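Only one protein chain is missing from this complex, and each of the others stays in its spot.
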C-alpha cells in the first residue's frame, strides 16, 4: 500500500514566537507526572498501607532495588506478548476478512467468537498447560486468544461499512470478489484495523501476564504473583508499571505504523 | 439521529425455489452444533480427564443438575456486567470525544490509558475490595474498567478519520467545534462506536467474572471459582457456557442497535 | 436475623479466608444457630480470596474481623508494624501446610523422599511460602529439587497426570482434589510440615484494632459465639456441611463433610486443644514460630508474639472446650 | 449599469488582497498567487477560469476554510482568521451527510447558524415547510425523505444548493452548482438564483464553467489565470436587470460570451 509522507497541514498559522512551550509534546510527561503526584497524595491522605497501595515513590524504590529480575522478566513477557500479538494480528485479520467475505461464515462464526470472548481467558489456561506444559507456549497462546477478537470485529466492521460506490469501481471492471477484498476491502478497513491494534496489544499483555501468573517460572506475571504472596506489594506495582511502559511502547509503534499506513484517512483537523 | 428502515437490497435476484434451505439463518445453529461435536470428539480422542476438559455432554448434565444456582448466579453476573458496561459506554464515548476534541488531551491521556489497559484488571480488584467491600460494586467497576478502553479507542479513531470535506460543510457555516462534534463527529464515528461495543460487552463479562472470582459471594465468577476448587470442572464449563450465551445475547442486542443506528453506513454488498 | 433484637445490635463485617467450604462450617453454624444474635451481633460473613488477602482487608478496615493465616500476619506486621490488625483467636492449631505426593512417583511420607523430584507450587500458596523454613527444619537437600510455578487450577491435574511428583498445598484440599482427579487414595502421601519439625500455627481470627478498641464486648461476644459454632461443627460435621451447602448449592454434601472432618481431625481438634481449649496459643511456641519464619519469610524482626496475638478477648477456657 | 460596481474596500463586503495559498506545506502546490479581488455588497460576481486554477480555493479562502499564507482576506470588515458565519456555501462536490435524509441535510444550516438555531425547535414545522418548498423549487418534491445516496448526481447537486440557501445567508458562495444538470433544469435554477438576488439583500459569488451562465447571472465576470491562479481580467456585464432567458438570443450577449471565451483561451496559457 502506498504511504502518505507529505505534510497535510493545509494552511500555515501565523508564525508564533519561538519561545512558546510546545504543550502537545509535553502533555504525556505532564499528565504522567500529574498522575503520579495525585497517586502519591491519595496514598498519603487515605493512609492506605503500602502493602495495599504503595505510593509511587516506594514503587520506584522497588524498581531500582529489583531492577535485574524486573528487567529479565519484562523481556520474557515482552517476548511472549509480542509473539501472541503477531499471531493475533495475522489470525484476526484473516478471520475478519473471512467474516466480511461470506454471510454464512459471518452468521455462523461470529456468535461463537462472541461467546468465546465473553469467557475469561484465565479459565482456559489450565487446559493449555495440560497440553503444552507451563512456560512460554501457554502465555503466547493466551495473549493470542485474548487479543484476536478486537481485530476481527474491527476488520469486519471496516469491511461492512465500505461505501458501495467504492466497490462499484472494481465491480465494474469485472473484478472477482478476491480482487475487491484486496484492492478495496483491505485498504478501506485499515483505519479500523489500526484502531483495533491499539486495543489488541494491551489485551495481549494482559493475556500473557495472567497466563504467567498461573503457569510459568518467569515473566512479569510470575514475578508479581510471587511478590504478592510475599507482601512485596511495591514490587507488584513495579511490575504493573513495567507492563504499562511496555504497553505504551508497543502502542507508540502501532500509532507510528498507523500514521504511515493510513495517513490518507487521518486528514481531519478536528483535534487541535 | 435518523434511522434507516428501508430495505437496501438494490436488485432482486431471480426467484428461487421455495423449498431451499436458508443457510444463513441456520448457520449459527449449525456452527454451534459442529463446535460441540468437535469438542466431544476431541475429548474422546485425547482422553483428557473431565477434570481438565469435560465433554459437552457432561457439561450439559451439569447445567441441568445445577440449574437453580446457575440461573441465580447468571442473573447476578448479567446485572453487574450490564451496569458496568453502561457506565463504560457513557464514559468511553465521553473520553473518546474528549480525546478527539483536543490534541493536548489526546497526547496526555492516551498513553496513560494505554498503560492502564496493559495491566491485568484482576490486580486492581483487591484495591477495589478495600474501598468498596466485596460483591456487586467491585464487579461493576471491574466490568467498567476493562471495557471502556475499546470504546475510547474506536470513538477517537472514528473522529480522527473524518473526511475534512465533511467537516468543511459545517465549518463553512461558522459552526463551533461543539457543533461539528455533535453533527458530524458523533454520527460519523457511530460505525466505529458500534464496532467497539461488541468488543466492550464481551470484555465487560470478563471483568465482572474475574471480580466475582476474587471478591463476591455470588455471580458466575464465584460459582466457577468454587466449582474449580472442588474440581467440579463440568460445572465450571457450564458457567462458561452461560457466560457465552449471555455474551451472545448482549451482542445480538448491540448488532440490532447498530443496524438501526448506522444502516446508512452498512450498505456494502460485499458479504454475500 | 428475623428475630427482633433485644438490644442494640453491633454490625460486624467478617471475611473468611476462602469460599464457603466445609472448614468454614464453624462460622456458619455460629450464625445459623443464632449464637451471634445471642451476643447482640449482626454479622455479615463474606467469602475470601485466600488466607493472605484477608489480612489487608481487616487491616484497612474494609472488614472488621476476618479469618487469615497468622504466619502471613507476622510477615505483614513485620513489613509495617503500625498496621491496626492482630489475631485474637487461633483456629488451626496445627497448620495445614503440606507437600502432597504420589507414592507411585516415589514420594513417601518422609521429607527426604522429595530430593531429586519436581514439585509444583502456586506462588501465592501458604504452604509454599513456608518451604524455606521447612527445608531447614526437615534438613532436606534442595540441590536437585525442581520447583515449577503452577497455578491452583492446574495443581492437582498436573500431579494426577504425573507432570510433577508432588505439590504444595493445604492437605485437606489437595487430597480431596486428587481423589476427584481419579488418584487412588492409597497412592497419596501427605507430608505435613507440622509433623516434620516445622511447628507453626495456622489460620486465626483477625480483628481490626481500632474496631476492637471501640467494641471490645462485640469482639468478645463474637469469639464466644464462634467457640460454640466450632464445637457444633466438631460434634456434627454433617450439620456443618449442610450449613455450607445452603450458601453454595453446587457443593457435594459428602465431600464437604469429609473436608470438614479432615480439618477437625488434623488442624482444629489437636491434642493441645483438647487439653487447653480451643482458640488459645502458647506464646512460647508462637515466638518460636516467628523465629522460624525469619528464614522463610525474610523477617526484619519488627514483631513479637504479643504484637501478633492478643488473647484478651478470649472467653474463659471452659467455654472453649471442643466435644 | 447600476452603480453597485464601484470598487473601494471601504464598501466592499469581501476583499482579497495579494493572497498566496499553498497546499501541503512549503513544498506543496501553490494554488493561488497574488490574488486580488474585491466584492461589493449585493454584487453578483461570477468567477471563471481553467480547471485546477484555484477557483474552489478562492471560495474556501473567502469562507475562511483555508487561511492564506500571504496576504489577507477581509470579509465584512474583519480579517478572516477562522470560518466566517455569514455565508452559505454550495460545495463543488455535493457533500451531503449520508446519515441524514435529504430534508435533514437541507435543514442542517438552521441547526448551526445563530439566528435560526434557537428558533428551530419551536418553529420546526415552519422551517420544514420552508425547506420542502425550496426542494420543490429545484424539482426535488417528495425526495426529502430519501437519503442522499438514493439520489442521482444532479439531484444531489440540487439538494446541495438548497442547503446553501435555506438560512438566507448574506453572502452566497456557489461552486459550480449546476455542473451535473441538464440544460432545462439549469435554466430554471438560473432564474431561481436571479430572482433570489433581485429580491433579497444578498451578495453572490458563483464559480462556473458555463460562460453563458456567468454572463446571464452576474454583474461582473472575473477571469482567473491557470494555476497558480490570479485575476487576469474583470468584465462588468452591461445588461440591465431584470434579465430574461431571452437575453441569451441577443447578439450582444453572444458577443460577450465569445469575448470571454477568447480570453480564457489566453488565460489557460498564462501562469
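Each chain gets a letter, A, B, C and D, in the order it is written, and its residues are counted from 1.
Keep this in mind: a residue touches a chain if its C-beta (ideal position, glycine included) is under 8 Å from a C-beta of that chain, and two chains touch if they have at least 3 such contacts.
The structure displayed is predicted, hence computed values, not measured ones.
*Asks:* Among D:49, D:68, D:83 or D:228, which one is in touch with the chain left out?
*Replies:* Of all options in D:49, D:68, D:83 or D:228, contact with the hidden chain holds for D:49.
*Asks:* From the listed residues D:16, D:112, D:131 or D:151, report the one that touches the chain absent from this view.
*Replies:* Once the missing chain is taken into account, the touching residue is D:151.
*Asks:* Using the definition of touch stated at the top, determine which of A:190, A:254 or A:270 touches the missing chain.
*Replies:* Hidden-chain contact among the options goes to A:190.
*Asks:* Of the residues A:64, A:169 or A:253, which one touches the chain left out of the display?
*Replies:* Answering carefully, the residue with contact to the hidden chain is A:169.
*Asks:* So that we can see where the missing chain sits, which residues of chain D does it touch?
*Replies:* Given the touch definition above, chain D has residues 23-24, 29, 48-52, 54-56, 92-93, 139, 146, 150-155, 158, 176, 179-186, 209, 211, 261, 264-265, 268 touching the missing chain.
*Asks:* For chain A, enumerate the residues touching the unshown chain of the complex.
*Replies:* Its contact residues with the unshown chain are 1-2, 4, 165-166, 168-175, 179, 183-184, 187-188, 190, 262, 264-265, 267.
The definition used in the following text is that only the chains that are shown with their structure count from here on.
*Asks:* Once you find the CA centre of chain C and the CA centre of chain D, what distance in Å lies between them?
*Replies:* That pair's centroid distance is 84 Å.
*Asks:* Based only on mean CA positions, could you tell me how far chain A sits from chain B in angstrom?
*Replies:* Spacing between the chain centres: roughly 17 Å.
*Asks:* Report the inter-chain centroid distance for chain B and chain C in whole angstrom, where each centroid is the mean of the CA atoms.
*Replies:* Measuring from centre to centre gives 39 Å for this pair.
*Asks:* What parts of chain A, by residue number, touch at least two of the other chains?
*Replies:* Residues 10, 48, 52, 123, 126, 130, 163, 213.
*Asks:* Counting only residues that touch at least 2 other chains, which ones in chain D make the list?
*Replies:* 149
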